[in-house]
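Removed from the display is one protein chain of the complex; every other protein chain stays in position.
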Amino acid sequence: MHLLTILAAGENPILPAANELIFGTIAFVIVIVGLFKFAFPSLGAMLAERTAKIQGEMEKAETTRLEADKVLAEYRQNLAGARDESNRIIEEARRTADQLRKDLQAKAEQEAQSTVARAQEEIRAERDRVFQELRTQVGEIAVELAGRVVGSSLDKGTHERLIDEYIDEVASGGNGKG
Amino acid sequence: MVHSLGLLAAAVVNVGVPIGKGLVYGLAAIGPGIGIGFLVGKSVEAMARQPEAAGMVRTTMFLGIAFTEALALIGFVLAFIVK
Partner (left out) sequence: MLAALSGRAGFPAPGIDILKTPCLWGTNGALCVNRVVIYMLLAAIVTVCLFVLAFRRPSLVPRGLQNVMEAIVEFVRNGIAIEVIGPEGLAFVPLLSAIFVFVLVGNLFEVIPGIQFPVNSRTAIPVILAVLVWFVFNIVGVKKQGGLGYIKSVLFPPGVPWPIYILVTPIEFVSTFVLRPFTLFVRLSANMIAGHLILTIFFVGTGYLLGRALTIPFAVPSFALAVGLTGFEILVSVLQAYIFTILTAVYIGGAIHVEH
């Protein structure tokens, strides 16, 4: 009872006055109810949302980064492939050109050789023909000459004339036919 | 004679009570004063020696101050309780 009267009077500054205790409790209940009912739920929800958002953003950034890495690797690979391809094409072209050159050279050589061979063949054939012809003509002439020698008496003059005629004939005939 | 004795008693009460209150608080403040000074000095030393532990040292320092200060505050309260 004594304590209660002291409390009610609010005499001692260390002991709380009764009215202040009552209203202080009310004030504190206001704070607790107000905060836990109206402030902290939305704060918690907001913090959770923020956490989720930041986490999502980070995950998205990570995914994007991985994707970019992949694309870069692909690009690099493509680039390397293209370089290889171009090298290959150049190499092939060089090889083709080389081959072509060699072929042409070989063909030209062959042609030249064949041309030469044909020319020699022709020359030989012509010569053979001429010889053949010459032989027949010589034979004929010899026969004719022999006939003439046999047919007419040969004096010195006639003989010389005959020989000259023969030589002339041979020369003109060989020249004319050769 | 009786009248002047009464006056003397009143004077002793009127002068003595404030002096007593002052003494109560003043004496109560000596120990915590030394203690807090010592405590903060050591904390500053610790923080200077290991700045990376400054946060922990500061928290502990405030706790120590709070506990040490309680003694002085009890003296302060006592000064009000003395009538």
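By letter and in written order, the chains are A and B; residue numbering begins at 1 in each of them.
One rule holds in what follows: a residue touches a chain if its C-beta (ideal position, glycine included) is under 8 Å from a C-beta of that chain, and two chains touch if they have at least 3 such contacts.
None of the values given here were measured: they were computed from a predicted structure.
As for the chain not pictured, it touches chain A at residues 8, 10, 13-28, 30-32, 34-36, 38-40, 42-43, 45-46, 49-50, 53.
Contact between chain B and the absent chain runs through residues 4, 7-8, 10-11, 14-15, 55-56, 59, 62-63, 65-67, 69-70, 73-74, 76-77, 80.
Going forward, only the chains that are shown with their structure count from here on.
Spacing of chain A relative to chain B, judged by their CA centroids, is 93 angstrom. Of all residues in chain A, those touching chain B in their complex are 12-14. Chain contact summary for the complex, chain B toward chain A: residues 77, 80-81.
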